[in-house]
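With one protein chain held back, the other chains of the complex are shown just where they sit.
Going in written order, the chains are labelled A and B, and every chain counts its residues from 1.
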Amino acid sequence: MRELLVDIKALSLEMVTLDGVARVLNGVNLTIHRGDLVGLVGETGCGKSVTAMSIPQLVPQPPARYSGGEVRFLGENVLEKSEEELRRLRSRHIGVVFQDPMTGLNPVFSVEQQMVDALLSKQDLLAATAWGRRWLPSSRMQRRHAQERAIALLRRVGIPEPEKRIHAYPHEFSGGMRQRVLIAMAIAGRPDLLIADEPTTALDVSVQAQILRLIAELVREIDLTVLLITHNIGLVAQLCNRIAVMYAGHVVESGPVRSILREPQHPYTRGLLQAIVTEKTRRGTLQGVPGSVPSLYEPPPGCRFAPRCREARPQCTAALPRSIQTAPDHQVACVLYEE
Amino acid sequence: MLRYLLNRLLWIPVVLILLSLVTFVISRLVPGDPVKLAAGPQARPEQIEKMIEEFGLDRPLPEQYLRYMGGLLQGDWGYSIGNRRAVLPDLLTYFAATLELTVVATVFGLLVGIPLAVVAARWRDRWPDHLSRFVSIGAVSVPVFWIAIVLQLVFGQLLQWLPVSGRFDPRQSYPQSITGILLLDTLLAGNLSGFWTASRYLLLPALCQSLLVIALITRQLRGDLLDMLRKDFVMVARANGIQERILWSRYLMKNAMIATVSMLGFLIGFALGGSVLIEFVFDWPGIGQYATKAALLLDFQVIMGSTLFIGVVVVVVNLFTDLAYRLVDPRIRFS
Partner (left out) sequence: MASSVSNPSSRLARWREDHASQLSDLRRGLFRFARNRLSLLGLWIVVAMLAVAVTGSTWVPFPGDTLGDVHMDNRLQPPNATHWFGTDDAGRDVFTRVIVATRTSFQVGLIILGVAISIGVTLGAVAGYVGGTPNQIIMRLTDVMLTFPGIFLPMALAAALGRGMVPAMLALSVTWWPGYCRLVEAQMLKVREEDFVAGARAIGASRWRVIFRHILPNTLTAIVVKASMDFGFAVLALASLGFIGIGIQPPEPDWGSMIALGRRFMPGAWWISTFPGLFMFVMVLGFNLLGDGLRDLLDPNATVK
């Protein structure tokens, strides 16, 4: 059995806003093994980003508040870690690529400065080479080494003429190029896990494919484990080997890609797949699922999908459905499969 | 960059003409009274007639304006109706004092205001934020001439720590003027005790004048920093394991500095506006005081000259601010 990298158990999270308390995550279970490429899919606002960002603890608190469960990374619960331990975790073990490359780089620093700082930080050398110590011979050597590595990384992610381009400022790069820079920074520390939060949504269609190809290449090359967050199930089918489907703060179904695509079990997953078949490009609206996402402030009792579900039964609203294994490694949380 | 500069420079004459028109209109609203005032209560009508002719007040307004503009271009800004001194040389002398006060006050304001803004943004909605909000709103709300008097009372008269009026100790020999800025002049002459004296005289007025700067920069920069914190690059830095301390001291500080540079013209303009009352209270021989005295004596040539001059100063300061901003912000620098 491969090593269990991430184990999220019954994670609950609330957002405290002026409109009340939103129950954003409601007992989320998710496991990622080393070498997995997990696609986390669901509609906007279903909690997929919050779930993923809980692993490196990048969800701002407040407004967020964890109200139950745990997030184990390599066996340790990150919810109990100190700020410094979390920082080490982020710098060495987890890389993150965000959705919008346009604001992902600080506009007033050159790419070189930002990459060198990120690389040094991942080796825990940043504080020792910053400020007053910046001009020490040892610091300058460290920075030079880091710069060389940064150039190599940029070359790897497909930036042409990296020796020259590294001195440029972010606004001189296109969106796709910026996303490449951000990917280079994310993989620099050879992380155990790469979280890619809709990495192509903000990009042109032609660039999207290139970025996805790059991620796929990197996975093969450096044994990355990836958690890809997207609302595009087609993308997951191409890239991933596992899928977790989220609905309104709950993982409703998870399993191997093939198993889920061939035999989707949860009514929501079926609707989701149908939606792709009927209209490939439209996102957000679900052809196969009538109705709309429930309010997270006053969630419906029991299964949150029940009000939209064609196969809903009286017991759906009684309690949150348990997770049931229906095929090898394939779980679904739905009362249809109980008994 | 060059094109931008040319564009800006081409606009300046238009702005200056508009500035002079506004000041001219204001100063000619009362052409008769100032002459009577200057000539004195016993003046005979012929004397007043003569003075009106002397200042050209009997001519049609457009002609008066053109004559005035002609003079301005040749460096003749007219002379005071009260003491008969030429306006421009006096303005330049007084301006050195105003400049000294304003620069020191602005620097002081930035030194206090920037940390206050950073602390407020860093601990948003916690007590440092509330404190900074109260300080900045308090600082714009306090009548500056009143706080000046209170400071005079406390530090000058009760504690007797600091002098409360003027620019230099009348019992010491006044430093020889090189730049007109006493702090510089005394340093250039190696006169350390003179520098100390000048600093003591400068402290209270500069403190008062810096209040506005502190208030404005704190509120504005706090907002700018909060906007920046919402940007993804902060998340990226955190995801890369960069310490909060370094994120703030290295990354956000530079963003904050650039934001400050972009505001500098606005801040200096505000500080200059405050100089009128502060110079009046502290008897600081600057343009504000010169203008106030002229306003009280209806010395229209001086009113016009000093108002126009301060307008020109603001235009120049804004121009330099824009240039400085273009130099420090890489987004504009390279595009």
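In this section, a residue touches a chain if its C-beta (ideal position, glycine included) is under 8 Å from a C-beta of that chain, and two chains touch if they have at least 3 such contacts.
This one's a predicted model, so the numbers in the text were calculated from it and none came from an experiment.
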> Which residue, B:Leu66, B:Leu92, B:Leu111 or B:Val150, contacts the hidden chain when the whole complex is considered?
Replying inline: B:Val150
> In the full complex, which of A:Pro63, A:Pro294 or A:Pro307 touches the chain missing from this view?
Replying inline: A:Pro63
> Which residue, B:Ala38, B:Leu101 or B:Val276, contacts the hidden chain when the whole complex is considered?
Replying inline: B:Val276
> Where does chain B touch the missing chain, residue by residue?
Replying inline: 14-15, 18-19, 22-23, 26-27, 29-30, 124-125, 130, 133-134, 137-138, 140-143, 145-147, 149-150, 152-153, 157-158, 226, 230, 269-270, 272-277, 280-281, 288, 291-292, 294-296, 298, 300, 303-304, 306-307, 310-311, 314-315
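Note that in this section only the chains that are shown with their structure count from here on.
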> Hey, how far is the Cα centre of chain A from the one of chain B, in Å?
Replying inline: 52
> Okay, in this complex, where on chain B does chain A touch?
Replying inline: 231-233, 235-246, 249-251, 254-255, 258, 329-331, 334-335
> For chain A, which residues are in contact with chain B within the complex?
Replying inline: 56, 58, 83, 87-88, 90-92, 94-96, 98-100, 103-110, 117-118, 121-122, 126-127, 130-131, 169, 171-172, 182, 185-186, 189
